[in-house]
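== chain A ==
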Amino acid sequence: GRAAPPPSAAQLSALPWDSVVTRARGTTVTWLMWRGDPSINAYVDHWVAPRLLATYGITLHTVDAQGPGILNALVVEREARRIPGTADLLWINGETFANLRHEGLLYGPWAGRLPNAAYVDSASPIISRDFEQDPSGYESPWGRVQFALIYDTVRTPDPPRTVDALKQWILAHPGRFAYDRSFTGMTFLKTVMYALSGGVAPFQGGFRETAYDSGSARLFGWLDDVRPALWHSGNDYASDVAALHRMFANDEIDFSMSNNQNDVLTKVRQGILPATARPLLLRDGTIANAHYVGIAFNAPNPAGAMVVANFLLSPEAQFEKQKPAVWDDGTVLAVDRLPVLWRDRFDTLARDPRALPRDSLAKYARPEVAPRYQERLEADWERRVRQGHR
Partner candidate 1 sequence: MSATEPTPAALILDHLDVRFGDSLGLRDLSLEVAPRERLVVVGASGSGKTSLMRTIAGLTSAGAGRVLVRALDVTNLPPERRGVVYLHQTPVLFPHLSIFENVAFPLRVRRVPAAELRARVGAALDAVRLGALVQRHPHTLSGGQAHRVALARAMVARPHVLLLDEPLSGLDPELRMEVRGAILDAHRDQDAALVLVSHDLEEAGLLGHRVALLLDGRIAQVGTTQDIFARPSSAAIARFIGIANVLHGNVDNGVLQSSLGPLPAPPNAPQRGPVVIAFRTDALRLDEASAVRARVVRVHHGVDRTTVRVTLDHAEVDVRVDALCIPEVGDAVGVACDPRRLLVYADPGNDGHA
Partner candidate 2 sequence: MTRSAAFGIAAAAIVASPVLLGVGYSVLASFGLAGVGATGFTTARVARVLGAAATWHALWWSASTALVATALAGIAAVLVGVVARRGRRIDRLTQLLSVLPLPIPHIVAAVVGVLLLAQSGLLARLAYAAGMIHTPAQMPVLVADRLGIGFTLTLAWKEFPFLALVTFSLLATRGVAMEEAARTLGADAWTALRRVTVPMLWRGLLPAMVVVFIVIAGSYEAATLLGPSNPLPLPTLTYDRYLDIDLTRRGDAYVLTMLGLALAAVGVTIHEWVRAWSERG
């Protein structure tokens, strides 16, 4: 038999937070999240979950799913009229959020009423806007990352630091550069597009065909120029960033890339990347974005999901997450607004000496633009570059 319908967002928002916490006690929260990184898994399984159980009596059940899979699952569930559904919390951002929101597959609004939401660094456009969209309380920030190239200080002691220099480097080292055909590669292409268009400004303020046309024309021109010097002469593209990492680590290519500037250091610790691998910021600016948690429209346990989201935003959880040995994921909290105790801890948190300095990160951070740009770019790239139609 099916459980009673879960409470609506309006019903829950009428309750004081304490009652929400009470309601959540003894429940299970199912969290759809990417489970591909042992460090993240360890943080969630061995740090977050026990504390949720101890403090709130919530059992956390994690499920391996990524953006498109989450979208797909909810779309089919709605079509099959599955209420309540299976998932509560969703780890999402960007186009997944946009599509979920557009399709009405998110529960909310709820994020603003979390007690810990008060600490969120809402002044940062990178956090307060998800690909230029207002989360409107339908998702709560969890962490922030910035795109970086990855290089090897031994193999490439003097790496290119601008998009132009990168082009020269590629042309001078045929076969040694590649990007993948999924999310990370597309972020790289957007970064190049910004640089060729004089920054992010032309693309801001929603999707505009003219901006896209001129930007993408420059991008594809650039790609056409470098293509013969790419890995496998630009005929093959790695299926995902993991494949790119493997090629980089094994000296098939000299650069890899990541949406998370600190990912490289985690991977070095895991023995997946060579010890001499380092992140590299392009001075033309690299895309920074935040990632969030949302709640499914048919979540069986929205109250529990909110309590988990609130816990994830707590200073202790954010602090633990930012430890280099744990995950090294940037906090979304405004550290200066935290109680002194936590402010000190954040300020004195030992950073990995190999990590990029905070100030240069901030200096080169560029925000995401409307998801439509990425969708168009993906489709055109597939047609023009992957399939080779001009």
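The candidates came about this way: all candidates are chains of the complex that A comes from, given by their letters.
We take it that a contact is a pair of C-beta atoms (placed from the backbone, for glycine too) under 8 Å apart; a residue touches a chain by one contact, two chains touch by 3 or more; residues count from 1.
If you're wondering where the values come from, they're calculated on a predicted model, not measured in any experiment.
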For chain A, as assembled in this complex, the candidate in touch from 1 or 2: 2
Residues on chain A engaged by candidate 2 in the complex (per definition of touch): 67-69, 71-72, 75, 79, 95-96, 99, 103, 175, 181, 232, 235-239, 243, 246-247, 250-252, 375, 378-379, 386-388
